[in-house]
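Here it is, the structure in full.
Note that one protein chain is taken out, while the other chains of the complex remain in position.
Letters are used for the chains, namely A, B and C, taken in the order the chains are written, and counting of residues starts over at 1 for each.
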Amino acid sequence: MIGVAVLGAGRIGKIHARNAAANPRCRLVAVADPVAELARSLAAEVGCEASTDPKGTASRADVDAIVIGTPTDSHIEFMLGGVRQGKAVLCEKPIGLDIKTVDAAVAEASKPGARVMIAFNRRFDPSAAALKRAIAAGEIGNLRQVVITSRDPGPPPLSYIATSGGIFHDMMIHDFDMARWLLDEEPIEVSAMASCLVDPAIGKAGDHDTLMVIMRTASGRQCHINNCRQAVYGYDQRFEVFGSAGMLLNDNLRPSTIRRYNAGETEAREPLLNFFLERYADAYRLELDAFLQAVESKSAMPVTVRDGRQALRLADAALESAETGRSVRV
Amino acid sequence: MIGVAVLGAGRIGKIHARNAAANPRCRLVAVADPVAELARSLAAEVGCEASTDPKGTASRADVDAIVIGTPTDSHIEFMLGGVRQGKAVLCEKPIGLDIKTVDAAVAEASKPGARVMIAFNRRFDPSAAALKRAIAAGEIGNLRQVVITSRDPGPPPLSYIATSGGIFHDMMIHDFDMARWLLDEEPIEVSAMASCLVDPAIGKAGDHDTLMVIMRTASGRQCHINNCRQAVYGYDQRFEVFGSAGMLLNDNLRPSTIRRYNAGETEAREPLLNFFLERYADAYRLELDAFLQAVESKSAMPVTVRDGRQALRLADAALESAETGRSVRV
Amino acid sequence: MIGVAVLGAGRIGKIHARNAAANPRCRLVAVADPVAELARSLAAEVGCEASTDPKGTASRADVDAIVIGTPTDSHIEFMLGGVRQGKAVLCEKPIGLDIKTVDAAVAEASKPGARVMIAFNRRFDPSAAALKRAIAAGEIGNLRQVVITSRDPGPPPLSYIATSGGIFHDMMIHDFDMARWLLDEEPIEVSAMASCLVDPAIGKAGDHDTLMVIMRTASGRQCHINNCRQAVYGYDQRFEVFGSAGMLLNDNLRPSTIRRYNAGETEAREPLLNFFLERYADAYRLELDAFLQAVESKSAMPVTVRDGRQALRLADAALESAETGRSVRV
Partner (left out) sequence: MIGVAVLGAGRIGKIHARNAAANPRCRLVAVADPVAELARSLAAEVGCEASTDPKGTASRADVDAIVIGTPTDSHIEFMLGGVRQGKAVLCEKPIGLDIKTVDAAVAEASKPGARVMIAFNRRFDPSAAALKRAIAAGEIGNLRQVVITSRDPGPPPLSYIATSGGIFHDMMIHDFDMARWLLDEEPIEVSAMASCLVDPAIGKAGDHDTLMVIMRTASGRQCHINNCRQAVYGYDQRFEVFGSAGMLLNDNLRPSTIRRYNAGETEAREPLLNFFLERYADAYRLELDAFLQAVESKSAMPVTVRDGRQALRLADAALESAETGRSVRV
């Protein structure tokens, strides 16, 4: 059985620790976080050891695989540390925010024997995965256009925005990965427009809150992504893929199947699931399982460091396009 | 071109007169109603003659077909009058309220050469017709169950209820016809339950306002109908047909395709179309056209007097069942 | 922590054992089934003791609560055995098939101190529970009509049908409980029609496969239930509640949110979830949790033995009505 350590006991670390505790493929050895109280309470909940030393925990002989849920600026350090010690690594996105540093890390993490998976969890959402299988099975023929809508229920605190790397790198990076995965071909040109329509304070902090991007691949496939930091009706995660033989739409999940009819409206459904923890609960669970399965079977990681790098590259290009008003070649 | 006279210039007469005026298969000769003002204003609108003498109008030599939209107690008189003079007749439902009188009229109106169609307009609703065609094409295999939901937006005035013949004969009679048409086999047993839940005054007037019925045919096909005189969310007209190879659902029409998302709800659609004039506008138009086409081509009437008689028989049986608490054999 | 034993290691016992193993409110002590292999393999999977002696297992001092998933004819014996030893009991439906025997058992299981819950799991389905809360919150005003559609994906083996007690007691009994729960008032009159349209062999075995029922309560509320042993499009579990202020529809769950558009059709969704194990997986989990919560907090059982008895009484009445062609007073 695979021994697992979770580094970071914050919001994301908690998800991974709980999923690891419940997954029969692995044994959760320890949870490590410099904030002792966070590590202790999470470890108590999931029934494993607590540590304030992530580095030491990652090095333990009974740890075969590490899950990195620490702040972004420590991702590369823990990732390469794990690789050097022969550990399998599941690393949260983004790998980092500077493309040069990331490229160097990707080079090392791509060497023979290195076992790293980047945590683009949305690929493991059951509906997204079913849709991807349908594309692969030829249901829509040759893919032509992808349209991705991705809006958060509300903006994060300004303090978070200041350190987030910006909306292109923090929020749209998920959609860039989704776009690459669905397009099945690398985008070579990116054009972006960015506005600040939700909260002027976000603009003052140097960021945007409302985005539109278009991209195309060498063969002419096209993709549109829109983002907004606030949708009052909830966490809006939809996409459509359109091809020569048909179209597939992937709608939002809802907490129940109830449809309401009253004097004002008909067919009304309940608000959407609150945010990513609720919306992608299954995806996180299945993501960890896919990682453990790859570790067990020594098969290829389902999401590679190169995937993490390419999403970053597209975010860089989109930001440049929004700032210069020009399309950017990738 | 077929010369048409419309008898009755009330709510239903207006629909038929407007449709006749716009239909290229016929020429609308006259509109007749004992209430001179009704006849005059409708005739002016549609551009034909006005008359206060329905009987005389129906006898005119330039009238080939009459449309009877007068009060129920005069239906048989005008229908048989038309038949005797060799006119084609489109007669509003119900033929009458007394099964013996109706049976005698049906006998005469079924003689060779008699040309009478009963106006069960819902059969001509485009969605209902498409669904019926799908059944006939074998899409659901052998039919097993039909479920019909039919609720009005609000009760009629008490004065109307007093002369309506009761909810089984006034409202559910449409659904009995729809049931027979969809089942494609005669019901042989009827069981009904009737309540007064909308307005106690309806109960005091000797009628019910909320109904449930089940029926079965000789081969074992089953049908459920529910009715209510008031649905605050609007005129609710749905049905489903279920068979060995699948199911078809026929949903309500809506005034637009807009779906609303806001802080409280998602997918909310606009209220349903107000009532039968709006909901079945197309059906009335297509019904008249089907009648005229049968007249033109001398082919069989698409809805016969026997259909009108059978719906009445089922309404009688359902009322008896509701009153006795027993299933009734038909 | 509550010590739990699961009696019966068949299809239902497996569900309960797995849920108990994963529920933090309890400790799964043992699984007992006379068929040693069934008990052993299930116990190995969930990590508890195996036994071939249900009675002895139920009597263990470290067992506080028993879950009865044995064949129907042993329900009462284990239920009363548990009650006499002061154990809390979660008993699968139906309690039994003979109303007199059941009434005697209910009397004993209702005495002060007895702690029995009947496993009508559908009440714990998240969508059903949300809908029930909406009714209780007054969203639809005064309830008038309930329509329940409940169709299985395919008939059970004939061998099962022979011992099932018949479709009214085996299948519709779930819907009778749902009807009572939603109506919030006891039905006093039942009328039923039963056909054999799926497989003549079912009729030869003395059972029916296609049912329609209507019921009414003392205040005039009405309910329709339809059942069929086979729906080729999958396990069809829908209901609607209609009242003075609106309507709530509860639709089927689907495995994904994908909607397909191709040359033939639009909006097409994937087949429904296969059968009750998949459709009600959440409901079983939440049902066990509700039982354990009631045991922990010594509060009232959320589904009582009387609920189990009343559903049986309605099934008896419906069968009688189908056989006699008369409505039956309850």
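Simple rule for what comes next: contacts are C-beta pairs under 8 Å (C-beta built on N, C-alpha and C of every residue); 3 or more make two chains touch, one makes a residue touch a chain.
Just so you know, these numbers come straight off a predicted model, no measurement behind them.
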Selected residue (touches chain absent from view) among A:F78, A:F168, A:Y233 or A:Y261: A:Y233
Touching residue (missing chain; options C:S74, C:N262 or C:Q293): C:N262
Among C:I148, C:L272, C:L292 or C:V305, which residue is in touch with the absent chain? C:L272
Please output the residues of subunit A touching the missing chain, sorted low to high. 142, 144-145, 147, 149, 151, 189, 191-193, 195-198, 210-216, 220-224, 226, 228, 230-233, 236, 242, 244-247, 321, 325-327, 329
Residue by residue, what part of subunit C touches the chain that was omitted? 231-234, 236, 252, 254, 259-272
Considering the entire assembly, which residues of subunit B contact the chain that has been omitted? 22, 126-127, 130-131, 134, 139, 245-253, 255-263, 270
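Please note the rule applied: only the chains that are shown with their structure count from here on.
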Would you indicate which pair of chains has the most C-beta pairs in contact? B-C
Quick check: what residues of subunit C touch more than one other chain, meaning two or more? 245-247
